[in-house]
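The other protein chains are all here in position, but one chain of the complex has been omitted.
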Amino acid sequence: MIFDAPTIDYAGLSPIIALTAGLVAIVLAAVIDPIKRFGPVLALLAYAVTAGCLIWQWNADVDLVAGALRLDGLAVTLSLLAVVSAAVAVLLAIGDPSETQAGRSDWLALLTGSLLGMVILAQATSMLTFFVGLELLSIPLYALCGTNLRRRESLESGLKYLIVGSVGSATLLYGLAMIYGASGATGFQAIADGLQAGDGMLSDSLTLVGVGLVAVGLAFKVSIAPFHQWTPDVYQGAPTPVTAFMAVATKAAAFAVFIRFFEVALGPIADQWDVLLAALAALSIVVGNVGALAQSSLKRMLGYSGIAQAGYMLAGIVTATQAGVDALVFYLAGYVAMNVAAFAVVVIRERQTGFSDDISSLRGLGRSKPLVAWPLTIAMLALAGLPPTVGFIGKLYLIEALVDDDWTWLAVMIAIGTMISLAYYLRVAATVWMSPADEPEAAAIDTAALPPQIAGAQVDPFDDPHADRRWYLLAPAIIAAAAAVFFGVIPQPLVEFANHAGNALSIWIS
Amino acid sequence: MLSSIIWTPLLFGLIGLLVPKRFAAWVAAFGAVITLGLAIGVLAGFDPDGGMQYVTDVTWIPGLGVDYSLGIDGVSIFLVLLTTVAWIPAICFSAMRGTERPALYYLMLLAGETATLGAFLAQDLLLFVLFFDLMIVPFYFLFGIWGRDRGGENDPEDSPGNGVVTVQSATLKMIVFTLIGSLLMLVGAIAAAVISADGGELTFSMQTIIARGLPDGSQNWIFWFFAAAFLVKMPAFPLHGWMPDSYRAAPLPALAVFSAVLSKVGAYGFLRVVLPMMPDAADLFQTTMLVLAVASILYGSAMAFTKTDLRLVLGFSSVAQLGFITAGIFAFDVTGAEGAVLQMVNHGLVVVPAFLIVAMIAERTGSTELGPMGGLAKKAPVFAVIFLIVSMATLAIPASANFIGEFYILNGLFQVDAAWAIVASIGVALAAFYALRMYQLTMHNPLPEGADSREISLRDALVLIPMVGIIVVLAFCPQLIIHGSEPAVDSAVAVVREVAR
Amino acid sequence: MNIEWFLVLSALLFTVGLIGVIVRRNPVVILLCLELMLSAGALALLAFSRMLGNQDGQVFVLIVLVVAACEVVVGLGLVVAMYRRRLPLDVDEMKELKG
Partner (left out) sequence: MTATWAWLVLLFPLLGSMTIGLTFRVLPERTAGLVGIAAIVAAFVCGILALIGLQGEPHESRHVASSLWEYASVGGFTIDLGIYVDPLSIFMVLVVTGVSSLIHIYSYSYMKSDQGYHRFFSYLNFFVFSMLVLVLAGNFIMLIVGWALVGFASYALISYWYRRNTATKAGMKAFVINVVGDIGLYIAAILIFKNLGSVDYTAVFEKAPEVFSVNEWEIVAICLCLLVGAFAKSAQMPFHTWLADAMEGPTPVSSLIHAATMVTAGVYLIARCFPLFELAPTAADIAAWVGLATLLIAGTIAIAVTDLKRIIAYSTMSQIGYMFVAVGIGGYSAGMFHLMTHAFFKALLFMAAGSIISAMANMQDIDKMKGFRKAMPFTAAMLIIGALALSGFPGTSGWFSKDEIIDFAHFRGGMYDWMWIGMLIGAFMTAIYSFRIIFRILPGPACKEAEYLEQHGHVIHGEPKNPATGQLEDTEVGYPGEEHHIAEQAGGMKFAMGVLGVLALIGGLVQIPGVSEVITHFLEPTFEDSIYAGMHPSVSQAWTGLAEGALISIAGIATAWLLYIKRPDLPARFRSRFSAVYTLCVNKWYGDQVIDFLIVNPVKAFGRFCNGVFERGVINGATAGVAGITRSAGAAVRDMQSGLLRGYAVLMLFGILAIVVYFLIRSI
């Protein structure tokens, strides 16, 4: 019996191959001492190569690995966003205590592993790769959250994330099983055909319960309302570079599979789940915005704002139209720029003042360090959706997609959510610009103010008074802020970037 | 040509950043003067019956059907001129007084001018909404960074009765109020474009949306979304909650242009967007809007003659004047609408010198509280005469162009129903009371010890004289403005008039 | 035996696992319950695969087992790290992050 090896489309798989090679290189580098210091450079190199492959495959539209993966516009765009955020996370991590304590290359290996999971998830078109991608993405993150061993909260956030994450993925698995039972196939396209040919009552209730459970699993991953409770705690507990990576990259990958699964696999029964998703979106807009009002820790506030922004983005899927997907991807790209700028400044201020990520660390920033103050202000204005920034165009795109598909009430919900969000975003801008810096700038770190140390550990290398002059911290902030304004004034390139993702699904949705 | 008018101020603001601290002010002033020059160039080549002129139309976001289209016609030309004229004294006044962090201050002030000019010139609905939002951002920073906390015991300037105002809470309330309105307007604008396209090619250009027309059902709620944004901006009676605090906390030169010009964008929005695009809804809600307008007149005047802080007296007098303008617009009569446009220009011209005079008074008496003030005219006859002309123009004394504006508004209101005109004319009597009270309590009556009544300095006089000069020249021939804007205003109101009849 | 019984069993397993996560305070036991929930999913997959006659389900179960193992490894790793830092191994004590 002739056994012919399966044809491997290397071009299509090139991003994954490049990333895996990078992962292996980083792990090996840990062994060879001299190269140890070059960990971050190695990681960045790997990401650059992956990004190169993705751009090289820009117009690819091909099924890989017998229908398990699919490299198309949607996958390429969202993977690019994930790679960019991973690169930023690496930059922000240089000199971060969690990285030094956990050993630089191990930290980077976990990060790259999680990135690999995201790239796979973005391309997943079958239940198997969907589940594997999701787990490969989440498990390294659980570990990453706990890397700052010296701080009790980091461990706590890691464990919390793990337990609640596993409950989420277990529910997801159970849902996938149900759908598998109802449609009889694992590939998304096959599921869609199976559902259309679905017969009798059994498959109907079975599918719907399955869809519900999968929706829960994904909702958890993207931190949508009733399943959002882990987000603020984990964002605050985890080391800031990890939080930055988690806030942005996970959403990109999770929304990729959310779109693909719901638009492609569950396309035929769209009228069943769109009302549910709309309700979830509305709920998370309210909970996210209102929750952020009463926060004093920046990371926790950005966590709540992430919940609210996820609500806005979920509205993109509700319409089940190409315009909706374009709007979502556009908003996601903007979201990356805004959050990177914000988190970069939080990292800088965390290291300079003793207040860790408390809002009072920003007092008088506008007067003393305008170069740091402006990116944060632009990020806040963008998140609030004010005109000259990409946030405004993103909201505009979303509202237009919604009103076009006559979901006007959801558009009004987005408007109301933005109104509430003004209060806390502009409060940050107000603290930066309008309040006097009441204590000397380079405050000596009074250890009492630090979160409780674990007995016996030496003091963290946390105090770096010149953090705002570190190029690797300042560059991401300034570039991201500049992008937020640039795409706000000239949004056309970003619109084409988003349309590329939308056209990829043109077969399934109008 | 219009793009150059819009972006020159911002350009000079940015240049100001690079120039050493001392020259920032004069670079800004130079930029404002150039913008005025460009605006006058446009006025020179402007033909009143030519409809939309100097049209520039560049596609900006083809994906969303949004294009960067500008145009100027009778309704907007004089408001553009008002903007360019109003900014110069504000900049010169703050240049003379010197501010901390001047480069940033003038950048924000000029960015405000750019956004306002953009709002007046935008012919694309979404561009209008964008500039409408963009207007408030620079003023948020201007009021926030250079404003001061007011009230309470640590502020000698303020009377305890007025309550404590912190800059952060005042500016936050202002921007949240304004943006609630403009976010609703964003949804309304998109809905208007999408519904009017109904399957066809989606575009935001005002002309096409007006041509395509909107079905009655959706017109009603879209009307209220737009009306909310404009009424908050004016501010009109029920939605003026943000005005007292932010007026007390704001720095006066910035407040002068804010109150003079930004409130006009609201009224202009009604004429440019709401009336032509939603005629049926406008006709349906005419009575409600007239009730709101007249309520603003009476409430604004009542507050103006009870408040003891000069800033609030001027603020509430603007509420009353804007009430008149809205009443004029919603009378759907060409005399009413033309009176409203004329009144918009006049009110702008009067409010800028008024606020600068309040600033000068505050320097002389140490506070803007009317209670302990008086007798400033003793050694300052020129200052007293300038303030007299400004306050007489505020109460629209019949020799001034304000009178012609208000008279035409009353005439327009009369066509709707005599009762409206009579109630609005109570506002005229109250205006006489509060304007004169403002003038008397500061200039006349015995001079208290704390205050010193020194004459206006030559530099301050040079800032005020041009504006007061324009008021006097317009008093002799308001026809200059009426002739230029009548055809455009008539066409703006014609659509609604047909529906109303 | 038709499919319903298997589904009932997997549903039972799932709910027991979920209740276990809610009730128990020791993180190791919680990890155990998580395993239970994952196995419920695996059971359902196997049942459907046998009903439908194709093997996709079974392939999926193999992957699920691998993934479940990875999760437990990381979970236990975290628990050991907390134990070595002498932090109380009690889920209710972990409320440093709140608000």
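The first chain written gets the first letter, and so on, giving A, B and C; residue counts start at 1 in each chain.
Keep this in mind: a residue touches a chain if its C-beta (ideal position, glycine included) is under 8 Å from a C-beta of that chain, and two chains touch if they have at least 3 such contacts.
It should be emphasised that the depicted structure is a prediction, and the values quoted were computed from it without experimental measurement.
Touched by the hidden chain within the whole complex are the displayed chains A, B, C. If you put the hidden chain back, the residue from B:Met1, B:Leu17, B:Ala429 or B:Leu462 that touches it is B:Ala429.
Note that of A:Ala82, A:Ala292, A:Leu362 or A:Met413, the residue touching the chain absent from this view is A:Ala292. The chain omitted from view is touched by exactly one of A:Ala11, A:Ile94, A:Ala423 or A:Ala482, namely A:Ala423. Summarising the interface, chain A meets the missing chain with residues 159-160, 163-164, 167-168, 171, 204-205, 208-209, 211-213, 215-216, 219-220, 226-227, 229-230, 232-233, 272, 276, 287, 290-295, 304, 420, 423. Although one chain is not drawn, its touching partners on chain C can still be listed: residues 18, 21-23, 25, 91-92, 94-99.
Contact between chain B and the unshown chain involves residues 173, 177, 238, 240-242, 244, 299, 302-303, 305-307, 333-335, 338-339, 375, 377-379, 381, 385, 392, 395, 397-399, 403-404, 407-408, 410-411, 414-415, 421-422, 425, 428-430, 432-433, 436-437, 440, 443-447, 477-479, 482, 486, 490.
The rule is short, and it goes like this: only the chains that are shown with their structure count from here on.
With chains reduced to the mean position of their C-alpha atoms, the one farthest from chain C is B. More C-beta pairs in contact connect the chains of A-C than those of the other pair, out of A-C and A-B. The chain closest to the protein's centre is A, with centres computed as averages of CA atoms. Look at where the CA atoms of chain A average out and do the same for chain C: the two points lie 25 Å apart. Distance between chain centres (mean CA atoms), chain A to chain B: 43 Å.
Residue positions of chain B in touch with at least two other chains are not found.
Chain contact summary for the complex, chain C toward chain A: residues 3, 7, 10, 14, 17-18, 21, 27, 30-31, 34, 37-38, 40-42, 44-45, 47-49, 51-52, 54, 56-57, 59-60, 63-64, 67, 70-71, 74-75, 77-79, 81-82, 85-87, 91, 94, 96-99. Those residues of chain A that touch chain B in the complex are listed here as 326, 366-367, 381, 384-388, 392-393, 395-397, 399-400, 403-404, 408, 411-412, 415, 418-419, 422-423, 426-427, 430, 433-435, 491-492, 495-496, 498-499.
Those residues of chain B lying in contact with chain A across their complex are 60-64, 66, 101, 126, 130-131, 133-134, 137, 140-141, 144-145, 167-168, 171-172, 175-176, 179-180, 183-184, 186-187, 190-191, 193-194, 202.
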